[in-house]
Structure formats: structure tokens, C-alpha cells
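A single structure is presented below for examination.
With one protein chain removed, the remaining protein chains of the complex are shown where they sit.
Coming up: chain A.
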Amino acid sequence: MLKVSIYRYNPEVDDKPYMQDFDFDTQGKDLMVLDVLEQLKAQDTTITYRRSCREGVCGSDGLNMNGKNGLACITPLSATVKGNKLVLRPLPGLPVVRDLIVDMSMFYAQYEKVQPYLQNNSPAPAIERLQSPEDRAKLDGLYECILCACCSTSCPSFWWNPDRFIGPAGLLQSYRFLADSRDTATEERLAKLDDPFSVFRCHGIQNCVNVCPKGLNPTRAIGHIRNMLLSRAT
């Protein structure tokens, strides 16, 4: 029997959060963590979590599983269970709405700050803005982000300053538009990033790289932003 321990908190009923333990029979299968949650929810319908696509595309079910952030739907038990125990907690550092659901407002506010959309002030061409295959290749490893918040909520700098440090997810998207050959707002974008918090609270500990379920590298993107700032200001 697998011991599953789940963080429970319903602010309407509970004074404070507590851990609830369940015994779970995997019947010898290497299930995904989300499958375990689904079956437990069939027993106890009050267990609350977000989920949607169940295949690592939507980014809804970011959780802290045995101390490491990841997507429950694409994390097999074999990858996370140690000593027959599975501890499920909400993503760290964000306010808990209920059980495993966190309030992502601060995360989205930082995302909004980097203006994550193409800005181009030249007249629009008749058909489309063309991009060479080489320029398009610069966006690989950047555009795949699904905004699950696993990276930002594993980052201590984001825990302490979620209102001032943009965080790995936001900065990866920031660089996605800085690196885009069709975007003409590079200078304005960089000017907004020069303060001691937005980018420079990153101390390169690479927790973000360690947890990204899509295998992306925000630390490298942040390094690129720093180099762009450096070549612009020295």
C-alpha cells in the first residue's frame, strides 16, 4: 500500500492547514500522480485540485510532489515516490485558495509586466511578417512554456519578492520577445529591466531548470537578458 499524504485546507471550515493520510493500492501499476489523485477524489470528493488536459499541455496541475514541483499528470509514481510515501502539497510561496489550489495572481502580475506579446511599430505587411529559419530557431526553448508556475514557485528569490522579482517564468517569456526578430520594442523592454529586482534577484541557483516539466532553461534565458543589458550599457 502506498502512503499518500495530502495537504488539506478549506478556509471556510479549517482554522489552519493539515496533512491528511490515505492508503492507496496501486495494484502494481506505475500510475501518474494525477491518477492517484483522481482515484482518491472518487473516495473523498472534497479533495480539491486543478486539472484539465491530463497530458502536460495545459499546465493546470502543478504541484509539489515529495518536495519537488512538477505536473501531476506527467509525473509517474516511480519518478517521485521514495520509501513508499507520496507527499502532495500546493506549489510553495503562493497563497492557498483551497487544498492543492493556489492563487496565481502574483505570478500572472509578473507575467503581465513583461508585455508578453509582439510589438512592432512598422506598418503591417499585406500578408505576414516574415522570419528567417535561423531567427525562428532563436525562439526554440522559449515559446514552449505553458505557465504552470513550477519554476517560479521553486525559486527562493520569487518566494521573498514575488511582487518585485519577475521570476523565471516571466523572464523566459521576456527573453522570448527580446529574441524575436519581428519585435521592435527591444530598447523599451530592456529599459524596464535594469533595476536591482526585476532581473537581478536571480542568483543563478537553477531550481527553475531543475523542475521545469517541459525541460526548458530559464536561467540561460536570464543570462541572455543580462548580456543584452550589459552590451547596451557598457
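Keep in mind that, in the parts below, a residue touches a chain if its C-beta (ideal position, glycine included) is under 8 Å from a C-beta of that chain, and two chains touch if they have at least 3 such contacts; residues count from 1.
In this text, contacts and distances are computed from a predicted model.
K.L.:
Choose one: "PadR family transcriptional regulator", "Succinate dehydrogenase hydrophobic membrane anchor subunit", "Nickel import system ATP-binding protein NikD" or "Cobalt transporter subunit CbtB". The correct choice is the protein name in UniProt for the chain not shown.
P.N.:
For the chain not displayed, UniProt's protein name is "Succinate dehydrogenase hydrophobic membrane anchor subunit".
K.L.:
Can you work out which residue in A:S5, A:N161 or A:T186 touches the chain that's missing from view?
P.N.:
Answering carefully, the residue with contact to the hidden chain is A:N161.
K.L.:
Of A:D14, A:D30, A:E144 or A:D194, which one is in contact with the hidden chain?
P.N.:
Checking each option in A:D14, A:D30, A:E144 or A:D194, the one touching the absent chain turns out to be A:D194.
K.L.:
Could you please point out the chain A residues that touch the chain left off the display?
P.N.:
157, 160-161, 163-164, 191-201, 226, 229-230, 233-234
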